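Below: one structure in C-alpha cells.
With one protein chain withheld, the remaining protein chains of the complex are depicted in position.
Every chain is named by a letter (A, B, C, D and E) in the order it is written, and numbering of its residues begins at 1.
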Amino acid sequence: MTDADERLNLADPQQRPRFTGLATFFRAPVAESAEGLDIALVGVPYDGGVTNRPGTRHGPREVRNQSSLMRRINQATGAAPFASARVADIGDAWVAKPFELSGAHAEIEAFFAQVKAAGARALACGGDHSISLPILRALAGDAPLGMIHIDAHADTGDNYGGSRFHHGAPFKIAVDEGLLDPKRVAQIGIRGSMFDPDMWKFSHDSGMKVIYVEELEARGWRACMADALAFVGDGPIYVSFDIDALDPAFAPGTGTPEAGGLTMREAMGMVRMLKGRDIRGADMVEVSPPFDTGGLTAMNGATIMFELLCVMAGGPPVPTGHPEAPARV
Amino acid sequence: MTDADERLNLADPQQRPRFTGLATFFRAPVAESAEGLDIALVGVPYDGGVTNRPGTRHGPREVRNQSSLMRRINQATGAAPFASARVADIGDAWVAKPFELSGAHAEIEAFFAQVKAAGARALACGGDHSISLPILRALAGDAPLGMIHIDAHADTGDNYGGSRFHHGAPFKIAVDEGLLDPKRVAQIGIRGSMFDPDMWKFSHDSGMKVIYVEELEARGWRACMADALAFVGDGPIYVSFDIDALDPAFAPGTGTPEAGGLTMREAMGMVRMLKGRDIRGADMVEVSPPFDTGGLTAMNGATIMFELLCVMAGGPPVPTGHPEAPARV
Amino acid sequence: MTDADERLNLADPQQRPRFTGLATFFRAPVAESAEGLDIALVGVPYDGGVTNRPGTRHGPREVRNQSSLMRRINQATGAAPFASARVADIGDAWVAKPFELSGAHAEIEAFFAQVKAAGARALACGGDHSISLPILRALAGDAPLGMIHIDAHADTGDNYGGSRFHHGAPFKIAVDEGLLDPKRVAQIGIRGSMFDPDMWKFSHDSGMKVIYVEELEARGWRACMADALAFVGDGPIYVSFDIDALDPAFAPGTGTPEAGGLTMREAMGMVRMLKGRDIRGADMVEVSPPFDTGGLTAMNGATIMFELLCVMAGGPPVPTGHPEAPARV
Amino acid sequence: MTDADERLNLADPQQRPRFTGLATFFRAPVAESAEGLDIALVGVPYDGGVTNRPGTRHGPREVRNQSSLMRRINQATGAAPFASARVADIGDAWVAKPFELSGAHAEIEAFFAQVKAAGARALACGGDHSISLPILRALAGDAPLGMIHIDAHADTGDNYGGSRFHHGAPFKIAVDEGLLDPKRVAQIGIRGSMFDPDMWKFSHDSGMKVIYVEELEARGWRACMADALAFVGDGPIYVSFDIDALDPAFAPGTGTPEAGGLTMREAMGMVRMLKGRDIRGADMVEVSPPFDTGGLTAMNGATIMFELLCVMAGGPPVPTGHPEAPARV
Amino acid sequence: MTDADERLNLADPQQRPRFTGLATFFRAPVAESAEGLDIALVGVPYDGGVTNRPGTRHGPREVRNQSSLMRRINQATGAAPFASARVADIGDAWVAKPFELSGAHAEIEAFFAQVKAAGARALACGGDHSISLPILRALAGDAPLGMIHIDAHADTGDNYGGSRFHHGAPFKIAVDEGLLDPKRVAQIGIRGSMFDPDMWKFSHDSGMKVIYVEELEARGWRACMADALAFVGDGPIYVSFDIDALDPAFAPGTGTPEAGGLTMREAMGMVRMLKGRDIRGADMVEVSPPFDTGGLTAMNGATIMFELLCVMAGGPPVPTGHPEAPARV
Partner (left out) sequence: MTDADERLNLADPQQRPRFTGLATFFRAPVAESAEGLDIALVGVPYDGGVTNRPGTRHGPREVRNQSSLMRRINQATGAAPFASARVADIGDAWVAKPFELSGAHAEIEAFFAQVKAAGARALACGGDHSISLPILRALAGDAPLGMIHIDAHADTGDNYGGSRFHHGAPFKIAVDEGLLDPKRVAQIGIRGSMFDPDMWKFSHDSGMKVIYVEELEARGWRACMADALAFVGDGPIYVSFDIDALDPAFAPGTGTPEAGGLTMREAMGMVRMLKGRDIRGADMVEVSPPFDTGGLTAMNGATIMFELLCVMAGGPPVPTGHPEAPARV
C-alpha cells in the first residue's frame, strides 16, 4: 500500500470501496443507543400516516443504501461532520403496533425521547411526514421551537380519513400542542393543487411565513431563504425537509409528488444557508422506494441528509480548495 | 365524521382517496357526450402518425391514471375549474380503422365536430401530434384561429414516408386549409437536430413567430411568452402543448425526445399566462407510456392539462392564501 | 365496414381496440350498484392490513388497466361469461377512515352486504388479504361456507403488531366467527419460511386441508386440486386467490413474495377445475403495483380474475375449436 | 497471448468480448446483400399491422443487441452454424412508406425476393407478425409450403380495423394466396381469450393442426412437436415463431401477451426437433422492446433465432461433450 | 402486547417487521469475526473476474437487502438454522487492491483463512464466480474436496483475456492445485452456446460428472441430483451455486444469462437434497443487481442461501405441520 493509499485510510469503513460493508447512513459506525453521541442518525420506517401512495416504510433502508455514495467531507463548505461531531447510526425507531396511528406515534416519540435524554441531537430519515410530530414532542423543551420547513405541502391540514395525525397535518398539531412557535415557522416550496381552498388556512392564520414556489422561481432561492431565516431568527429551530419539495424529475419516488418543484442545486444551497443556526433536530422524509426510479430519490434524500448533517455538526471547516471553504495554505 | 372531514366532501369522487375509483381525467364525472358541458375532456388514443417511436395510443389511459393526483383547485391562481365550468370526461375519440391515416383523421374529426355542435370546448389528450389537424378541422369556424404552440418541433414539415398527415406536419396543413392564421401562430421551445435545414421553412415563410429554446434560456420564459401572446393577440386561439417541449429529464416518455427542453416550472408558468384568452380548444399530446419511467411523463402531462383546464374554465378564482390568488378575508 | 368487422361489433366497448376507453374490469359496463346483476366486479383498494411491503391499495386500478387485455370468451373452456351472466364493474369498496383497521373492515363489509342484498355475487380485487374477512362477513349466510384457498400462506395466523385483523390472519377469524367451515377449507400452494413453527397451527388443528407446494411439485396440480375439491365437497364455497401463490417470476408485484410458487399454467388449470361448483363469492388479492415489473403481476391477476369469472358465470359454453369447448358444428 | 487465448481467436469479432463492436445478429459479419450467402439474417422493423400494443419496430435493434450474448456453437446439439453455412447480417428490410399497410408489405416482399433471387434462405426478425405474409410471398415457389407455427395465436383471423393485412391474419391470407398448404400447417401453443368464438375458424376449417397449450401441458412438448412434425411431413416448410408463444414471465415485451405459455426449455427443445427438415425460411417476431423488462424478451428472442439458425444451417455437428452432440475422441 | 405477540418475540431483530433495521443476511446478528461461530455469512463484493457484464460487486448488499424477506424456520424441512447453529453476518471480504486479479484473490483467501482458523464454516455471497477459487484455497485441507456445483457453466475454462483467474475458470485451477477431486465433482444445469467446442473439455477429461439441463428436463431434478450425490459420495464437499443456473425469467440480474435454466422449485428441491452431507463451505454467486429487475434475482439468491444455510446448520428439525418436517404432537 502506497503513501497515497494510506492517506485514504482503508481501516476506516467510510473510506473503503463504497459498495462494501453493511449499509448504514453514510457508512457511519453503528451504535446501540445515542449515549455519547452528538448527533444520532435514526431511521423511522413508518408510513401509517399516508393519505395517498404508501412505501416510505422502506425509505430508511434505501436511503442508507444510497448514502454510501456520500464521503466524509463537504467540498463546497469544508464541513467535516464526522471529525467535528460524534456521529453514529443508531438504527430504526421502528413501530411494534403499526395498525393504530396515535399509538405508533407514541412508540416513535419514546425512541426520540431517549435520544434527547442521552444529550444527542437527532437527524431522522422517514417514513412519512407524520413522524415529525412525535419527534417534535420528544425534542421540544420548555419553549416552542422555530422551524425551517422545505416542502411542497404546508402539512398544516385538518382531520382527514377520520384522523388528526396523518402526514398532511403534523405541524398544525405541533402548534396546537405548543411544540412550534408559528411566528418562527417558515415554509418554503409550497405548491400543488388543492381539495379545499382553506387547505393551508392554519399556516396563514397562525402567522407562519409561507413561501410559494412561484416566489422562489421569481426571486431566486437565496433571497427566499434569506427571508425565511430572518423570519425564523436566531433561536432554536427544527428543520424538516420533505423530499417532495424537489421537482418530481429529481424525486419521483415519493407519495405525493407535485410538478414544478426545486432542483437539487437550489435545495442544497438552501440547506447550506442554515450554517450556524441552533438546530435542535432535523428530518428528511417521504422517500418512497417502491415509486423510485433507479434510486434517484433515495440518493437525493441521502444528499440532503448529508447537507443537514454538515450544518448540524458545526465545528471548524477544512480547506478543500473550494472558494467557500477555508483557504488552503 | 368530523366537521373537517365533512368539508372534505367524500361524497364527491374528486375528494375521495386518490387511488380509488375508475380513472377518469382528474376524476371528473363521465358523460356520454358533450351535451350540456362547457369543457369536454377527450382522449385520442391514436398514434398512427408517428415517424419514430410509437406508444402514444396508450397516452390517454395513463394520463387519466396519473391525473388522479390532481385536486380541484389551483393553489397558485385560485382557479376552481370544476366550480366555474361544467366539465366531464366524455371518453375517447377512438379510431375504428387505424391502418389508414387520413381515414383515421376523419373519424377523429367527426368526434370533435360533435363536441363543437354540442356547444362545448374540447381539451384533448393525445395520441400523437397528428391529431391536432382533425381537431382543428372540427373546431375552426369561419375565420382561421391563432395558436399558442409549445413544442420542441414546429411540426410544419413536408411529406414524410409518403404521407402529408404525419405528426410532424399538422400545422402546415392547417394553414394550407385555412384553419390557422400563421400571422397569429407562435411556436415556443423549438430545438433539436434536423434532417434538412429547411425542415421548418414553412413556419418562417408563412410568418409564424418561432421562439427557440436558446432564446428562452437567454431571456427567460416570461418575456418569451409575453412576446408570443402579443404576437397572437386577443382573438380566438387554439393551444397545443406537445409534451416533448419539456426536457427529457421531465418527460422521458415521448416519441421524439430532444435534449435541452423546458422545466415544469417554466411550462406551468407559461400556461398560466394564457389566463383570460379566448381559447377555443386545446390539446396536450405525445405522452408515450411505454417509454415513460415511473409515470413521470404522464403525471407532468396531466399537470399541464390541469393548467390548461384552469385557464379555459375562466370564472372567479377562490382565495387560497397564495399571493396570486384572491385575498383571503 | 366489412361483414367481418361487423361480426367484431365495435359498438361493444369490449370489442373496441383494447387500449381505448376507461379502464374497467374486462372493459365491462359500469354500474352504480349491484342491482340487477348476477356478478358484481368490485375493487377493494385497501392495504391497511399488510405486515411487510404495502401498495395493494393501487391493485384495483392496475388490474383494471391490464384486464383490458382480456376478451369476452374463454377459448380453452368456451365459457362466455358476459353472455351467460349479467356482469358489471360497480367500482370500489373504498374506505373513508383508513387509519383504523377494524373500522375499515366494517366499511368494506357494508359495501359487500349491499351486493349480497341486491342478489348478486361478488368477484373482488384486492387490496391486501385482510379484505377477505369483511367480504366473508357480508356473504356468509346461516351456515359456514367451504373455501378453496390458493396462496403461499395459510393466513390463519395469530395477533401480529397488536392486531388480530392483519392480512396474515383473516381465515382464522373467519372460522372463529363461524363464517367458514374448516372441514371444508382446502389451502393450496403453501410454502415459505416461518417466524414460528406454529404459524399455521390453526389450519392444522381446525382440520383444514393444507397442500404444500412440494406436494404439488411431486404429484402435479391436477391431482392436488382434485383432492382439494373432494375435500371441500359440493356445498357452497368461497374462492380466495392470493397472487403470491404464483412464483415471483410470474408475480413479482406483491407484498410477501415466496420463491418456488405456481406457474400460470398450473394456476389457470386449477381455477378451471372449479367449473360447476357453487361459488358464492371470490377474490383475487395482493397485487401490489409499486413492486410490479412491467405490469406482469397485474396482468396475471386480471387473468386469474377472468378465469374465476368464467367458472362463476356458468351458463352454456360456446364452440371455439378447442377440444375442451363444445364441438363446432 | 497464450495458446489458450489464441484458440479463442480474438481476430474473430464473434469471439471478442461480447459487449464490444457494432451490434449485428450474433455479431455475424455485415453484408450489403444476400449474394454468396446460405443464410441471410434480416431485421424487419415494421409494426404497422398491430392491433393493440405497438413497439415491435424496435425489435430488430434490441434483438441484435441481446444476440451478442450468443456464441458460435450450440453446446446441446453440436451445431456450428457459422462454420457449416455462409451467414451474414444483411441489415433491415425497412419501409419507406409506413403509413399504408399493403404498400409496406410490398416493400418488405421486394427485399425478401432479392434474398431468394440471390440463392439464400432468410431468417427474419420482426416486427409484427404481419410481416410473415410478404416474406411468404417472396419465398413461396411453385408449390405451397408447409409450416411449423409456434405462437399463442393462430393468426388466421378476418378483417380487423378495416384491413385484411394486420398481424392477426397473415396465415389466412397466405393460404388464400396459395403460399401455404393448410394440410401441412401445424400451430402450437395456441391459447388466450377471444373476441369471437370463430376467431380461428379458418385454421380449423382449412385443416390446419392446432395444438393448444393445454394439450402441451398435458402431454408434454416432445409428443406435441412430434405430432406436429408428422403432420407437416418432410416437404419444404416455413417456420414462424411468435415470441408471445412464451409465457409472459419469459417474454413480457410483446404486444399481445397471453398468460400460461411456454417456457424457454420447452421452446428451445421444440425448435431443436426441427433438425434435418427442409426449412426454406423462418422468422421470429413480435419482440416489443418498449414493453420489455431488462431485455429478457429480446434475449429469449435472440436465443430462439440462434436455435433456428442452427437447424437451418445444417452441416456436421462438432463434439462438445454433450451427450446429444457427436462423441469427443 | 398479547401472548401471541410475545410468542413472536419482537426483541429479536429477526422477528421485527422485515423492513426495519440494518440489512444483514437474514437479519442475523453482526459479528466482528468468525470466532465462536459455527457458520459465518460473508459477502464478497468483487467482480474483477468477469468476462462480460459486470455488477456483482453490488451483489452482497442487495442480497442482504432482499434476505430480510426470509424468516427463521424452513417450513418445508423444519430446519431451524439459527437455533441449531451459531450464525452471524461477519461483513465483507472486501478487496483493497481491485485492479489486479490474483492479488485480489489473495486478499479474499486471507479473509476466509481466518474464518477457517476460527473453526467456523463459511457461507459466501458473491461477487463473481472467480471468488470460489480463493475460498477453496482457504478451506481445502489436506485432501481435496468433492463439490456439488449448480450452474449454467462448468467454469473449467482456459485462459481468457490474458488471465487464468477469471470467473469462467476457477474449478480448473482448483483441480490443478489439488483443492478439488474431479472424481467427486458433479456439475448440474450446464447449458448455453460456446465459443469453442472444447470449452469444458477439462470437466470431461478430468472425470467430473456433467449433467446438462437437457438431461434434467428429460429425467427430472430428483433423479439428476440423486445421481450427482451418489457420484460425489459421503465425503467432505464444497457447494457452489451460480445464480445463472436459474432460467433468466427467475434470475435476470446476472452477468452471463443463458436461456432454458432451472426454476426455483427445482433449485430449492435440489439444495434440500444436500441434507446430511458434510458441507465444508458454500457460496451463492453472480447476482448482479444493476441488471436485476425488481430485486427478483437478489431475492432468489437470498432464498438459495437460506436453503444452503439450512442444510449446513444441521441440528434437529422442528415440527411445522409440513409432511416432510417432524410430526406435530
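The working rule: a contact is a pair of C-beta atoms (placed from the backbone, for glycine too) under 8 Å apart; a residue touches a chain by one contact, two chains touch by 3 or more.
Just so it is clear, the structure is predicted and the values come from calculations on it, not from any experiment.
**Student:** One chain is left out of this view; which of A:Arg72, A:Arg86, A:Lys183 or A:Lys275 touches it in the full complex?
**Tutor:** The single option touching the absent chain is A:Arg72.
**Student:** Please pick, from D:Pro98, D:Gly168, D:Pro182 or D:Pro317, the residue that touches the omitted chain in the full complex.
**Tutor:** Counting the whole complex, the residue in contact with the absent chain is D:Pro98.
**Student:** Considering the whole complex, not just the chains shown, which residues of chain A touch the missing one?
**Tutor:** 1-5, 7-8, 14-15, 17-19, 69-76, 78, 80, 247, 249-250, 263-265, 268-269, 293-294, 296, 299-300, 303, 306, 318-325, 328
**Student:** Which positions on chain B touch the chain that was left off?
**Tutor:** Counting only chain B, the missing chain is touched by 51-53, 158-162, 190-201, 203-204, 210, 212-215, 217, 247-249, 252-253, 256-257, 259-261, 291-293.
**Student:** Given the full complex, what residues of chain E touch the hidden partner chain?
**Tutor:** Residues of chain E in touch with the missing chain: 47-49, 53-55, 57-58, 96-101, 103, 161-163, 165-166, 288, 290-291.
As a convention for this text, only the chains that are shown with their structure count from here on.
**Student:** With contacts counted as defined, which of the two, C-E or A-C, has more C-beta pairs across the interface?
**Tutor:** By number of C-beta pairs in contact, C-E is the larger.
**Student:** Roughly how far is chain B from chain C, going centre to centre by Cα mean, in whole Å?
**Tutor:** It comes to 39 Å between the two C-alpha centres.
**Student:** Using mean CA coordinates as chain centres, what's the chain B-chain E distance in Å?
**Tutor:** From the centre of chain B to the centre of chain E is 54 Å.
**Student:** Considering chain D alone, which of its residues make contact with at least two other chains?
**Tutor:** 53, 161-162, 247, 249, 291, 293, in rising order.
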